[in-house]
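The complex appears here minus one protein chain, its other protein chains still in place.
Here is chain A:
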Amino acid sequence: MAHQAHSYHMVDPSPWPIFGAAAALLTTSGLIMWFHYSSTTLLTMGLLSMLLVMLQWWRDVIRESTFQGHHTPTVQKGLRYGMILFITSEAFFFLGFFWAFFHSSLAPTPELGGQWPPTGVKPLNPLEVPLLNTAILLASGVTVTWTHHSITEGNRKQAIHALTLTILLGFYFTALQAMEYHEASFSIADSVYGSTFFVATGFHGLHVIIGSSFLTVCLLRLIKFHFTPNHHFGFEAAAWYWHFVDIIWLFLYMSMYWWGS
């Protein structure tokens, strides 16, 4: 019987990478068909295949790790590097939108009335719902840390409670933001103010939804005994991502909601 003489994971051949690439192609070309030719067929196919690839690829990672034991400390180290690099790339993604915001708001053009917020734009009061949203995300950062300590200490009941609380706070944030989007007196089409505000907060909201989904998967795995006090990297990755989402919100709040009002 052959054994490997190293601690790395040589993954079995898998169709998900090429299918993921195909899903990306379908989605991007689908967006073009929707924007320019009013057809949603390709886009629907793209989003559906993207969802299926994600579910099956990550299901396979869980099988390889939790059930087949391929995630040695060496493999886990690689995953840690990977998640850190990914989050770093996301930070640069948001950096671009913050650059755009400061480019337009530090020197408002005459077309905007030479002021920021532009003439005719009534910004949201940063001390109402945005402040509540800040408290919600900060609180969820505390509860996710409580979750982590509970997992490390082998306290199953508290870990489940704490993670559930974290996810509920995330849902509450999303619901409040959706309501704010509907109630705002300005829209994305209202000068560069609307563009920068809704693109930056919109992508942030998408990341909150992604983070909440990641945490929900962790909750299901937690309930099904996938994690041990010493080995629970899936949860750690979700927690890192969640803290990142929180930090991006803090920058959004300070710059666009507070300084920009």
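The criterion applied here is as follows: a residue touches a chain if its C-beta (ideal position, glycine included) is under 8 Å from a C-beta of that chain, and two chains touch if they have at least 3 such contacts; residues count from 1.
FYI, contacts and distances are computed from a predicted model.
Asks: Under which of the names "Aminotransferase class V domain-containing protein", "Cytochrome c oxidase subunit", "Kynurenine--oxoglutarate transaminase 1" or "Glycine cleavage system H-protein subunit" is the non-displayed chain listed in UniProt?
Replies: Matching "Aminotransferase class V domain-containing protein", "Cytochrome c oxidase subunit", "Kynurenine--oxoglutarate transaminase 1" or "Glycine cleavage system H-protein subunit" to the record, the invisible chain is "Cytochrome c oxidase subunit".
Asks: Pick out which of A:F35, A:Y81 or A:W99 touches the chain that's been left out of the picture.
Replies: In the full complex, the listed residue that touches the missing chain is A:F35.
Asks: Quick one: say which of A:S29, A:T44, A:N155 or A:T174 touches the chain that got left out.
Replies: A:N155
Asks: Out of A:W16, A:F227, A:Y241 or A:Y257, which touches the unshown chain?
Replies: Residue touching the absent chain, from the options given: A:F227.
Asks: Identify the residues of chain A touching the omitted chain, counting contacts across the whole complex.
Replies: 34-35, 38, 66, 111-113, 118-122, 125, 127-129, 131-132, 134-136, 138-139, 142-143, 145-146, 149-150, 152-158, 162, 165, 169, 178, 181-191, 225-229
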